[in-house]
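In this view, the complex is presented without one of its protein chains, the others remaining in place.
Moving on, here comes subunit A:
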């Protein structure tokens, strides 16, 4: 263990509030992830959270319009990290060895929401993974889409104030079930939002997960998703389509860690659009642990002003994960001299019969296309707008849910104007 460090005012207060367990002990010794942490070298969380923060208390804002359309969805709202129980459904206690540890609601046929009083027992996390572990200690909300059913669930995270909000969601998509999970971060003020979404996708099940985080210039958002795709059963595979739209924060990190235990299929896309001094970090770590896993990842970013976009993508193909077929691409468009893109695409392969590839580019708007459009009469700003939209369209076109795609387009246009 490294020598003790001088804690920041934020860390001092945070560690005083946390229970004295192993996780707190390692955090106290090495501090929050910072530039010196390999997996956070471009996202200095420690630097972004230096000052002590007053707890946010209750969410004071009005409920805003949903960021993504919630038609037909069961909505779970978290205000400053506190989940709101569903209305109009009777709770039933969850008992463990005779003691009540939470309540459960059968919201609809095949859809069960459970609110536990406590989170997971904290575990020591390896460097860089502490934030997910911290969020996991928040009281757990479990969402189960039972085998064979089809449900849409919207998790709306509303945050204000300046305090630290943690939440932990656990979703299971049973065999042959289809789930759409909409996750949104609606942030005002300067809170530190630390969310965790853990997901199990069974054989023959399909999950569509869409995450939208509109710009929050003063806030820090760290959202980690941990997915497990079950081994296939015959032709029945676990399938995931994921798309993240991230419009930046003082510091924002959307991290996806996924394990495919067999021949699953995963699309792990993201689009980020940044201006001013906004920051977004798209990090993903896909592990192929069984034979025949497939992944297709397209991440695109557009950065203007003095903003910074970060992409860290890793495919780990374990020994024996033959016939893995995985493609990773990250393309960034830089709109100004002050904007910065850091990208690290990585393949780590221990099997010999695999098809893996990665591509990474960063560049400015094509001057030939811009001049051409202007020569046809389109004013410069409008031409740039059309070219930016066109650049983003490739990611949006891969979203199979029409309503979500339209909402993403709208969020992006409002942002561009």
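Points to keep in mind about this one:
Methods note: a contact is a pair of C-beta atoms (placed from the backbone, for glycine too) under 8 Å apart; a residue touches a chain by one contact, two chains touch by 3 or more; residues count from 1.
In this section, contacts and distances are computed from a predicted model.
One chain of this complex is left out of the view, and of "ABC transporter ATP-binding protein", "GntR family transcriptional regulator", "Fe-S cluster assembly ATPase SufC" or "Transport permease protein", the protein name its UniProt record gives is "Fe-S cluster assembly ATPase SufC".
Within the set A:36, A:306, A:374 or A:398, the residue that contacts the chain not displayed is A:374.
Check A:112, A:125, A:351 or A:386 against the missing chain and you find that the one touching it is A:386. Counting over the whole complex, subunit A has residues 366-369, 371-380, 382-383, 386-387, 389-391, 393-394 touching the chain that is not drawn.
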